[in-house]
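Our next item is subunit A:
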Amino acid sequence: MPILSVESLTMRFGGLVAVNELSFQVEAGEIRGLIGPNGAGKTTTFNAISGFYSPTSGRILFKGEPVSGLRMSAVAEKGLVRTFQHATLFQEFSLLDNVLVGCHLHHRPGLVASVLGTDRAQRRQMREKALEALEFFGLAERKDVLAGELPHGLQRALGMAVALAAEPEVLLLDEPFTGMNPEETRQMMELMLKIQKRGITLLLVEHDMQAVMGLCNYITVLNFGCLLVEGTPEEIRKDPQVIEAYLGAPGHAA
Partner candidate 1 sequence: MLEQRFSWKAAAWLGLLYAGLIVLPLLLSYSQREIAVFLLISVLLVVSYRLLTLTGEWSLAHVVIMGAGAYTSALLSKRLGVPIPLSMLLGACAAALIAYLLSFPLFRMKGFYFLIGSFAAGEIIRLLWKRFREPFGGPKGIKLIPNLPEIEIGPLYIDFFEPQVYYYFCLFVVSISIWIMYRLERSPIGLTFHAIHWQDNLAESVGVNTRRFRTMAFVIASFFAGLSGSLLAHYVGTINPNSFDVAEMVYVLTWAIVGGTATIYGPIMGAVVLTVINEIFLRELGFDQLRPLFYGVIMIAAVMFLPKGLESLVPKVGALLSRRKASGDAAKTAES
Partner candidate 2 sequence: MLDLLLQTAFNALYAASFMALVAVGLVMIFGVMGIINFAHGELYMVGAYCVVAFYADLNMPFFLAVTLGLVFVGMIGIVMEWGLFRPMRDNPLGGLVVSIGFLLILQALAVLAFGVRAEHIPPPTQVVLQPFGEGGAVMPLQRLYVILATVVLLSALWWFLRRTRFGWALRACAQDPDAAALQGISFTQTARIAMFIGAGLAGVAGALTAPLVRIAPLMGHSVIVTAFIIIIVGGIGSLEGAVVAAVLYAFVHTFVTTFSDGVIADIVGLSLMLVVLIVRPTGLFGTKERA
């Protein structure tokens, strides 16, 4: 059974159909790329899966269970966690506090325990988990630095550390390579392979074809809100439809 399946998803905004009857499936343990030219509906699809939007019609199943229409926090609770484009972080918090917020789902003390401090053991566990997540991304030494003071490339890594602290089964990454130089891109790709080794499925929306081709096991291509083709990176690279979609139809190219 696929871990994530999108079933005839349609997203309409007013008169505009951003995504039309889209269906695809993601298998557990893979790194899946969701690509397409500008305006193909990638980000809309991504937002619908993560619960940021409620689908106009169609549904999204996670491990066979419908998650469409749930609020984002409920989707995260099921094990489907997203990251954001750019450096969406708690800029005013230390790195450690950022990741501690990510631990929220797995440490929810009651009001009384919080006030009396009887949740000390739990808090220690939470802290250890947060430190471990920072360690994973090589950020542990800077745990007390404010997130806003971090270099740009590391902010992206911190964003992933926050998401990872929520212990997702599927991690949804929104354009993780945007604005990165080749060296940063390479490091980010290594991190993603490391995450995959932990048994976490990755679905990434991306514009950077090089990174997607080198990283993903399988690629889904969208165009005009519909599924264009699916296949391995080699198949996609050669597919005339994909080339046409990206370069424009021969007639339009001139």
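Basis for inclusion: all candidates are chains of the complex that A comes from, given by their letters.
FYI, a residue touches a chain if its C-beta (ideal position, glycine included) is under 8 Å from a C-beta of that chain, and two chains touch if they have at least 3 such contacts; residues count from 1.
This structure is a prediction, so every number in the text was calculated from the model and none was measured.
Visitor: Spot the contact partner of subunit A in this complex among 1 or 2.
Guide: Answer for subunit A: candidate 1.
Visitor: Which positions of subunit A touch candidate 1 when the two form their complex?
Guide: 50, 52, 71-74, 76-77, 81-84, 88-94, 97, 100-102, 104-105, 107-109, 111, 114-117, 119, 123, 126-127, 162-163, 165-166
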